[in-house]
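What follows is a single structure, written as structure tokens, with notes after it.
All protein chains but one are shown at their positions in the complex.
Every chain is named by a letter (A, B and C) in the order it is written, and numbering of its residues begins at 1.
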Amino acid sequence: MLEKKQIIDWIDNFTAVIAEKKDYLTELDAAIGDADHGINMNRGFQKVSEKLPTVIDRDIGTILKTVSMTLISTVGGASGPLYGTFFLKASAVAAQKEELTPEELVQLLQAGLEGVMYRGKAQLEDKTMIDALSPAVDAFKQSLANNNSELEGLQKAVDAAEEGMKKTIPLIARKGRASYLGERSMGHQDPGATSSYLMLKTLLESVR
Amino acid sequence: MLEKKQIIDWIDNFTAVIAEKKDYLTELDAAIGDADHGINMNRGFQKVSEKLPTVIDRDIGTILKTVSMTLISTVGGASGPLYGTFFLKASAVAAQKEELTPEELVQLLQAGLEGVMYRGKAQLEDKTMIDALSPAVDAFKQSLANNNSELEGLQKAVDAAEEGMKKTIPLIARKGRASYLGERSMGHQDPGATSSYLMLKTLLESVR
Amino acid sequence: MKKLINNPEDVVRENLAGMAVAHPDIIKVHFEPNFIYRADAPIQDKVAIVSGSGSGHEPLYNGCVGYGMLDAACPGEVFTAPTPDQMLEAAKIVNSGSGVLYLVNNYSGDVMNYEMAAELAMSEGIRVLNIIIDDDVAVKDSLYTQGRRGVGTSVLAAKICGAAAEAKYDLKQIAELTRKVNLNGRSMGMALTSCITPQKGTPLFDLGDNEIEFGIGIHGEPGRERLPLKTADEITEMMALSIIEDSAYKRVLREWDEDKEEWTDIELIDPPLASGDSVLAFVNGMGGTPLPELYIVYRKLAEICEKKGLKIVRNLVGSYITSLEMQGCSITLLKMDDELIKLWDAPVNTVSFRWGM
Partner (left out) sequence: MKKLINNPEDVVRENLAGMAVAHPDIIKVHFEPNFIYRADAPIQDKVAIVSGSGSGHEPLYNGCVGYGMLDAACPGEVFTAPTPDQMLEAAKIVNSGSGVLYLVNNYSGDVMNYEMAAELAMSEGIRVLNIIIDDDVAVKDSLYTQGRRGVGTSVLAAKICGAAAEAKYDLKQIAELTRKVNLNGRSMGMALTSCITPQKGTPLFDLGDNEIEFGIGIHGEPGRERLPLKTADEITEMMALSIIEDSAYKRVLREWDEDKEEWTDIELIDPPLASGDSVLAFVNGMGGTPLPELYIVYRKLAEICEKKGLKIVRNLVGSYITSLEMQGCSITLLKMDDELIKLWDAPVNTVSFRWGM
């Protein structure tokens, strides 16, 4: 069972993680993009941390929708609509809820992932955040199907996200700015996959 | 007695000296001007060396006037009109002549100097080419008045020009581009005084 | 980092504030969300055209707002696509009821933010069409990439479609015209140096003293390949030939289908240039390149066009789409016909473009 408090912690902690990893994410983006991913994400989550206190008494759906709307209107670039859509679709699953069952959490992540895929039209191995998110959702689902605990499932998800993130290194990008580099995008880790991995890792840590 | 051949040698040799010292003069100008004095002078004298063969059969006046006109129409900047005027006024003294007496040579340099002063309105110690030319003409005149030979007189002129050139180092510029630097022009040798010293030194070497 | 700025976070806002006080006769500026719009908006019975991408490309769209061109421009953060609320609020102010065309460059960020903006605007009852510009021949295939980027052609499209809007083309007609401009425009760019974004504070990439990046976009991204430094004539020839010899390019773009009421993929093919074609030749500076270098490039480009049988009927030389202080340039060739020439020549009055009035 995931309580609202843990969701709020997740967002708060992820805000801190993004602030701390801002330069790292930006450096990753400098190699195959335009050197702003950390800056973009940080601008968005700083604003989220301003907005969050106004809705902490509301349901999880409202909280996640606020995160979504704030990201959509402050991040811009590719990651703004993508993370914005992720949280928007996630918020629909959590509408009216004060807590989430493990199954609901999987649904929530799954919905977010599907939103990202609809908006961005990327597939697995296009060297995007999908490469972290998609295997994570699969691993989480599988783990629950095997009757593991929520924590165990989340741990599997984070492991899969990390593996997916690292697997982006040798890939040739086929979506987003990095795709223009063609073969020159090989050998670099995708910034969006990295921030997605960090997002799931922070979720695990906030739940534990 | 100075023969036409020696005048032609002087111009030829000075063309070579300028080509060789181009970067040096430009560096001097970079410190207190706009880094083009060597480039300007070289552009002019390269053109002079193209034009000269067409007039070597004419009198010294015509030869020097050709040098003048070529410099005026190719050098530009401050040094173009100044060296152009120097040779223009000098050429008037040598009009119709095939050789020059020592006295005529002094008059020729004196006329050139006066032309430069009229055109540029600079005085001694303004940190310009005047600081090399003016003491040189004085020393030459003085030396002849003391019944020294032409060569001795020219040697004195070159020594005085060198001393005048070095004396520009501590001066604060009051004319030309360097004057905008105010006290920051101190400690640098004036490029125009340097090229003027080289011109006289080359004359001596071409006569000797 | 040496820039004439105060805080890096304030660059976009203070730039807009400066434009607002400098050009009140032409534009107004709205803050939070940020956008620039025509001082006399909305214009009755006229389709409104809204564009804008990341900042750092000035004058670009900011300079294109005014009579005969854009109704509004939405500048994002530096090199970052603007957010949907900017385009939504801009659309609300400039829409006269005749609908809004979002002119979108084909970067994943721009495309997605404009799609969200269109969804929001339509949900508020504003008729909107998104048309994408993807003209950068440095991107070879559309299957394994995001597809061609939108670069030089977007400014030309803003001028031509802006004139069409003044001439009372309706929304569908302008959408069709924009597609036509896009399919007939091709660009190629290169960089001699990188640039420094205010937020990052260090160069986006390192280039050796004897290297250039060939096939760049306009966001300080590295290009298609890194090459040894060449002469202006050699570089011009490489760029011009990549454009002139580019073969038919097929891609799938997502547009809103007003009948089905959903985003639909449409396939578009642009025909290659051919001897005998009339073109508009646009030599664009990346910001830090002195104007004479652009004319040196234009001079060679004119020579090559002549040799290839292309007739330059109009031209544009200057730094219109920049990457901050980057040194480099791009070439755009837009195949022209009588309609496009007439619309190009039509009066315009913006900060960057002014003629005929």
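Everything below uses one rule, namely that contacts are C-beta pairs under 8 Å (C-beta built on N, C-alpha and C of every residue); 3 or more make two chains touch, one makes a residue touch a chain.
Bear in mind that the values here come from a model prediction, so they are computed numbers and not experimental data.
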In the full complex, displayed partners of the excluded chain: B, C
Absent-chain interface as seen on chain C, which is shown: 2-6, 11-12, 14-19, 21-22, 55-56, 58-59, 63, 192-193, 209, 212, 229, 231-233, 235, 287-299, 302, 315, 317, 322, 324-325, 327-329, 354-355
Positions on chain B where the hidden chain makes contact: 26, 30, 32-36, 39-40, 43, 72-82, 84-85, 119-121, 172-177, 179-182, 184
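Methods note: only the chains that are shown with their structure count from here on.
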Chain contact graph, described as a line, ring, star, complete graph or other shape: other
Furthest chain, CA centroid comparison against chain B: A
Distance from the mean Cα position of chain B to that of chain A, given in whole angstrom: 75
Separation of mean Cα positions, chain C and chain A [Å, integer]: 31
